[in-house]
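My structure is below; once you've seen it, I'll send some questions.
A single protein chain has been omitted from the complex, and every remaining protein chain is retained in its original position.
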Amino acid sequence: MREAVFKTEISLTRYLRADGKPLDELPGWSHEPEPLTSYYRWMVLARQFDQKAVALQRTGQLGTYPSSLGAEAIDVVTGHLMSHEDILVPYYRDHVLQMIRGTPMRDVLLYWGGDERGNAGVGMARDLPNAVPIATQTLHAAGVAASLKYRHQPHAVVCLCGDGATSKGDFAEALNLAGVWHLPLVMIVNNNQWAISVPRHMQCAAPTLAQKALAAGIPAEQVDGNDPIALHEVIGHALQRARAGKGPCLIEALSYRLSDHTTADDASRYRAPDQLKEAWQNDPLRRLRQYLVDLGYWDESRERQCLDEAQQQIQQAVEDYLATPPEPVESMFEYLYAELPEQLRTQIEMARVRGGGDL
Amino acid sequence: MREAVFKTEISLTRYLRADGKPLDELPGWSHEPEPLTSYYRWMVLARQFDQKAVALQRTGQLGTYPSSLGAEAIDVVTGHLMSHEDILVPYYRDHVLQMIRGTPMRDVLLYWGGDERGNAGVGMARDLPNAVPIATQTLHAAGVAASLKYRHQPHAVVCLCGDGATSKGDFAEALNLAGVWHLPLVMIVNNNQWAISVPRHMQCAAPTLAQKALAAGIPAEQVDGNDPIALHEVIGHALQRARAGKGPCLIEALSYRLSDHTTADDASRYRAPDQLKEAWQNDPLRRLRQYLVDLGYWDESRERQCLDEAQQQIQQAVEDYLATPPEPVESMFEYLYAELPEQLRTQIEMARVRGGGDL
Amino acid sequence: MNEPICLLEAVNLALARALDDDPEVILFGEDIGHNGGVFRATDGLAKRFGAHRVVDTPLAENMIAGTAVGMASQGIRAVVEIQFMGFIFPALEQLIAHAARLRHRTRGRLSCPMVLRAPYGGGIHAPEHHSESTEALLAHIPGLRVVIPSSPARAYGLLLGAIRCDDPVIFLEPKRIYRASRTLVEDSGAALPIDRCFTLREGADLSLISYGAMIPECLAAADNLAERGIDSEVIDVASLNPIDYDTLLASVSKTGRAVIVHEAPGKGGVGADISAVLNEQLWGQMRAPVMRVTGLDTVMPYYRNEQHYLPGVSDILDAVDKSLEAGRNEILQATGSG
Partner (left out) sequence: MNEPICLLEAVNLALARALDDDPEVILFGEDIGHNGGVFRATDGLAKRFGAHRVVDTPLAENMIAGTAVGMASQGIRAVVEIQFMGFIFPALEQLIAHAARLRHRTRGRLSCPMVLRAPYGGGIHAPEHHSESTEALLAHIPGLRVVIPSSPARAYGLLLGAIRCDDPVIFLEPKRIYRASRTLVEDSGAALPIDRCFTLREGADLSLISYGAMIPECLAAADNLAERGIDSEVIDVASLNPIDYDTLLASVSKTGRAVIVHEAPGKGGVGADISAVLNEQLWGQMRAPVMRVTGLDTVMPYYRNEQHYLPGVSDILDAVDKSLEAGRNEILQATGSG
């Protein structure tokens, strides 16, 4: 005798078509100019920043840099919905999200320019810095959420990662703990269809990544990651639940990596040009701009002004970045332990001499 | 707009009630004396062996030993359904399964008696030995399955683990790979409700463990692990699919650990006596015996004879085990590399001297 | 406490004290709650402090370490248990890539005040993977502290020191001597410094340098040597990272002879590091080569043969004899080498 013991379904939320036209009745707030025009401004800034960062890398002024091209809506909406007290556990494409949280743009450049001070920013006092080893941050997020819960603080933790990250055991372990401990954790997967050269279908045989939540017994949502209205609804709801003690949630945001993986990558080696061209049809900026233009909230002159402002802000940050001298060599030891062990003092001198000279 | 993008359900298979009465129409084969009486005989042997092993441990003649009390049906049915060419990747409670596959009972004792030769058994030429670090074997199983697939060999890999093991990332990673690579892997979780002292509900918030398969996009089954008929149906089907190139499957077999975790554990510290008493109502031996008695295939005298035979077999194995002298000390180096590095030769002499004398 | 206690009970006492003193201390790990840990190190603590402070986790060491890093990043002192050191490997990515670096990475904005406790070592007739001594893997990682006690009093004081420390500390408990001896340990709340060696016995002829479960073996060897009129100094390294070389160098520059003892394999073990430093720093002052008495460079055998793997008193005495012997020929040899 076979008896059904578990039934479920997972839904995709989407409000706008790729051309910015509504698919359906829209939520009330989305008829107002705010927050959508703010979203759009930040998305423009993100894209401009990206372009500049890539240009800096190409001219030897920045290290390897991972563009956020195509992920702007996810980051911008998340950044706006998070409260100051919520805690961010980002991944390495979340530049603009970190900026919205207060990290100076210069610090983002410092980080990718090989300077730890990029992680020291005051704007994000309790947020975690980027974790380079994939998926490891998902466990930190569980721990941060556990600390909020332990302290009875009604805030949420937002953690982001890529589609590739969902294959690493850490991801499953973090969701599992979040389920058992009922943690205030909102896990957002930026499913941009690629993990460097490995396409989504070679990463996992499941039709959605959202269903990874089922393994942990927690709610799962799929959302169009190019649709700011849908993102706002789904992420906003998850944040409210988490803050209200209603537990964790996994959100799969469908996007597309419109850039190379990083500046060290050449996606043309493994990606058909047609696919990329098609993906540009879903560009989140285009979609939101069209929607705002249709409502009369946006036009060419606003666009130009917005671009100009972004350029100025970026230019200033780049100048600040380039004018920042390297950190003194002893910083290499200064932050290793709470107090520097006596034994290591002599090595500071060695470090100074190495690499051809004093600082 | 919310649109369902994934729907699924998971079923539990069960044929016999706890008292051995059919719940439903039974499969045709289960009206015959075989294989069910064989299953029963092996289950009796397993239980007798367990008792003896625990007694040996209590009297200082065996190391820490994990009883399989309550898991007999899972192991016996699996052992019978596996072909010689299928490959077993067991966990540490699968004593009788290993014996059915040809491992001499003496070798099982040697293993738990602290002697590596317990893993050298000829009966299981390609089977893997126990993996002590939890869940690590699930990845080996994926690799073994990948080797079968690569060589176009139409056999299946069976891997077992406990409910606790499903929380470790390895488990998720193994299922995920099995899904993407479409591997001939049958993963069986012996959900005996406890991981040492941690109860099932503190291990995972999902209502079933079978649904961990959904994260990997592979088929999931729940089965009553105390019901040999249900186990036979579900595992048999999964094996056939795997051998036929139809891919992997996860089976959650619901059982109960009727013993302490191991001889080093004292479950009375953390487990209510009532729960244990209730669990004994579901004893797989009792259920199958009653069913066979009702069909006239079993009776008191057969029971007595079966016990006697088991006792004799066990007695012989114990004698063989106790008569086996320890391995020569150099074995410690002999199997480290394909060839012993020159540098290590001198250490053989050191080893001989250590521990107070030559061997 | 007025009863003498064993090392294991001293661990329990220190944990209780830490939980009592600081509401932001949390314990978690597999089976540490109700069950009190498989060795009973946390016995009674869940009952006394509540299941929200002494917490059972799902089975995943990587998760335990990573969650501890996350909590510690927010200032909570996560004291976690890995059931056996043989199961610490899944936690290494989090320990190496994150715990050790969080302060460094953020220029001090965040830190990682966590303690990861694990019983280590052989000699208890345990199954495979329950007898490992892989402390060298951790001691190699800048940013981690690695501490090993060798007596009830040091277990109590060092564990309190570890919990109060603002750095991540790996606290390895020599399970072979968990119950080996009992002494009075005052529950004073006083921590011991976690970056210092302990000189357990002073002596002029030779330095025996060790830690953990090999300390009793070294003390027994020292007793034996004393009967022969040889006066050995016994030093418990206690902190494997950083190592208190001031104390070690002072001792060996006094005695001119060192025998280092540990149960981990010699190759790449902590003893190699100590030997290298002593040789570098005390060139010309050594009266014999620095000797090492260690576990063998092979896989720890299953328990039936484990006694053939582990070093014991007689191995230490042999090494001491060689050291004394070498010392006798020393000037001759050194002159002959030019």
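Going in written order, the chains are labelled A, B and C, and every chain counts its residues from 1.
Keep this in mind: contacts are C-beta pairs under 8 Å (C-beta built on N, C-alpha and C of every residue); 3 or more make two chains touch, one makes a residue touch a chain.
Everything quoted here is computed from the prediction, not taken from an experiment.
J.: For the chain omitted from this view, which of the shown chains does it touch?
T.: A, B, C
J.: Just name the one of C:34, C:53, C:77 or C:101 that touches the chain not displayed here.
T.: Residue touching the chain left out of view: C:101.
J.: Where the complex has a chain not shown, which of A:20, A:63, A:104 or A:154 is the residue touching it?
T.: A:63
J.: Taking the entire complex into account, which one of A:99, A:160 or A:336 touches the absent chain?
T.: Of these options, the touching residue for the absent chain is A:336.
J.: Decide which residue listed in B:144, B:161 or B:239 touches the omitted chain of the complex.
T.: From the options B:144, B:161 or B:239, the contact with the absent chain belongs to B:144.
J.: Over the whole complex, note the residues of subunit B touching the chain we left out.
T.: Residues 87, 89, 116-117, 119-121, 125-126, 128-129, 131-133, 136, 138-148, 150-151, 169-170, 173-174, 176-177, 180, 331, 334-338, 341-344 of subunit B touch the chain that is not shown.
J.: Considering the whole complex, not just the chains shown, which residues of subunit C touch the missing one?
T.: The list for subunit C reads 62, 86, 89-90, 92-93, 96-97, 100-101, 104-105, 128-129, 134, 136-137, 139-140, 142-143, 241-243, 256, 265, 267-273, 275-277, 279-280, 283-292, 297-299, 326, 329-338.
J.: What is the set of subunit A residues that contact the non-displayed chain in the whole complex?
T.: Interface with the chain not displayed, on the subunit A side: 63-64, 112-116, 132-135, 164-165, 167-169, 195-198, 202-204, 264-265, 269-270, 326-327, 329, 331-333, 336, 343-344, 347, 350-356, 359.
Keep this in mind: only the chains that are shown with their structure count from here on.
J.: Where centres are the averaged C-alpha coordinates, which chain has the largest centre distance to subunit C?
T.: A
J.: Please work out the Cα centroid separation of subunit A and subunit C, and write it as a whole number of Å.
T.: Comparing mean C-alpha positions, subunit C is 41 Å from subunit A.
J.: Distance-wise, how many Å sit between the C-alpha centres of subunit B and subunit C, to the nearest whole number?
T.: Distance between chain centres, rounded to whole Å: 37 Å.
J.: Provide the list of subunit B residues touching at least two other chains, using ranges where the numbers run on.
T.: 167-169, 202-204
J.: Counting only residues that touch at least two other chains, what does the list for subunit C look like?
T.: 57-58, 60, 62-63
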